[in-house]
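Note that this complex is displayed minus one protein chain, with the remaining chains in position.
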Amino acid sequence: MSGRTVALSDLLGRPVRDADGRKIGRIEELHAEIALEREGNDYVVTRFSVGHFKSFDVIASGNFVQQLVRRIARATGYRRYEIPWDLMDLSDPAHPRALRREDELPRTR
Amino acid sequence: MKKWGELALGVVTSIGGFLEVGSIATSAQGGAEFGYQLAWVLLLGTLSLAMLMEMTGRLAAVSKRTYADLLRERFGYRFFVLPLVAVFVVSLLVLASEIGGVAIALQMATGVAFRWWAIPIALLGWLLLWRGNFSIVEQGTAMLGLVAISFAVGALVLHPTWPTLGRALLPSLPSHDRARYWYIAISILGASISPYLYLFYSAGAIEDEWTIEHLSVNRVTAVFGNVFGGGLAIAALVTAALVFAPREIKVDRYEQIALLLATPLGRAGFVFFVMTLFITCFGATLEIVLAMAYLLAQGFGWNWSENLKPGKDARFSTSYTVLLLLAALPIVLGMDPLSLTNISMVVTAASLPVTVIPLFVLMNDGDLLDTHVNGWPSNLALVVIALISIVLLVAALPLQLLGGG
Partner (left out) sequence: MGAVQLSHEVIDTQLVDRHQEKIGRIDELLIELEDGKPPRVATIVIGGAARARRVGRWMLACHRAVHALFGQREEHASHVPFGAVRCIADTIEIDVDGDTLDSMHLEHWLATRVICPIPGASGERK
């Protein structure tokens, strides 16, 4: 029942390590949805986007820019992971850890 | 009536951009020292500003948020602080120089030293913003600003050589005083492409409740307004080339600039010059202080609108009140308005990347603009403008030191 509170901006940009301790990127985004089991408007985080840019959202979601960035990203070996909340260990919010190895983590195409 | 009102937004913004103390002073200096040669820089500034205005107007009409709103929303507070501070500092300097311009006009009209006029001007500006709504500020300034047509009249009376002017619209290199030439070029660009202009235009689109239906009006206003304003600035340059250059007069006082209209049009020309200086600088004063208050209010999420009574947007109305008085101070303290203008123009030019580059990102955002994102021609133009802005940033300080009169 240990409820810790962490600020969103303290999570964004934090380096994430995989189960082997290798750095796989930084938290770029948190995706949240309304939790259907509970009453009311409770939003819970369903997954974390982890990549090499500190905050990918700085480059907005426009088509042209995104395609340009994706091409550059692919060329430079950029990878983005979509880590479900239950595969992310936030017991130490300053040092988030994925509970799987890098090659086992879901990726964005 | 409504269509005229919509056109007025573009005209008043262009007047604030092209016929205010910065453009008048830099065009006069450019014409005096290099004849027609710097006309291409004015053309470049006109086209760049027209595009930037069209884009920020389109952004506001489609996404229903101003450019300042989106600078905070899409880039986060951490990034936002950068354009906030840059635009703020630069705009405050320009605001002070515009108040200086109005003060000089009153000094020329009454003989009372310009220092004494600073506070009354700030108070008059405040009163207009306090009582007037956005339409009054917008349309009043646009209509009164038509007096600036006297610059075109003055130029025509002096019979400019059109072929030479035509050639001057193409980029050229100076034959003498290279540092001075490029210094004035940078000043002209800083006077033409001021961030407060497209920030004001974007907020104005929201004040006027523009929607997708207004996109063609937006294009017409941005183009027409800037062609009108830019044309008048070129007229000022041409007049300076014909009045000052032959006599080898270098412009270092505002009173000399009155000769621009007094020489072709006599006593009437002097009166028109004073009126033009007063009205256009006063209009620019209102526009800049509003742009700054908009930037603060939108960036921090306060209630804001010139159409609301001041009590309903207290932080917004306090902001423009304080800023007007603050900007009046340098003039009250007797700082030379022309020096202030020259410095503020160069600093403005140097500050451009921080508001031009983010625009490139936003104008390609499908979530914001849907099908109205930039096509490749607009993107190409914006990239060119962004590259120019970076060159200006790098060159500003060296040129100020080498070429600043």
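Letters A and B name the chains as they come in the text, with residue numbers starting at 1 for each one.
By our rule, a contact is a pair of C-beta atoms (placed from the backbone, for glycine too) under 8 Å apart; a residue touches a chain by one contact, two chains touch by 3 or more.
Please read all numbers here as calculations on a predicted model, not as lab measurements.
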Taking the complete complex into account, which shown chains does the hidden chain touch?
A, B
Can you tell me which of B:Arg58, B:Arg72, B:Arg180 or B:His214 touches the chain that was removed from the display?
B:Arg72
Per the touch definition above, residue among B:Thr164, B:Asn307 or B:Ser339 touching the missing chain:
B:Asn307
Can you tell me which of B:Arg131, B:Arg178 or B:Lys250 touches the chain that was removed from the display?
B:Arg131
On chain A, what residues meet the omitted chain?
1-9, 11-12, 28-35, 40-46, 55, 57, 61, 85-86, 90-91, 93
Hidden partner interface residues of chain B, rising order
63-65, 69, 72-73, 76-78, 80-81, 130-133, 300-304, 306-312, 314-315, 317-318
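Here, only the chains that are shown with their structure count from here on.
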Centroid distance [mean C-alpha coordinates] between chain B and chain A, Å:
43
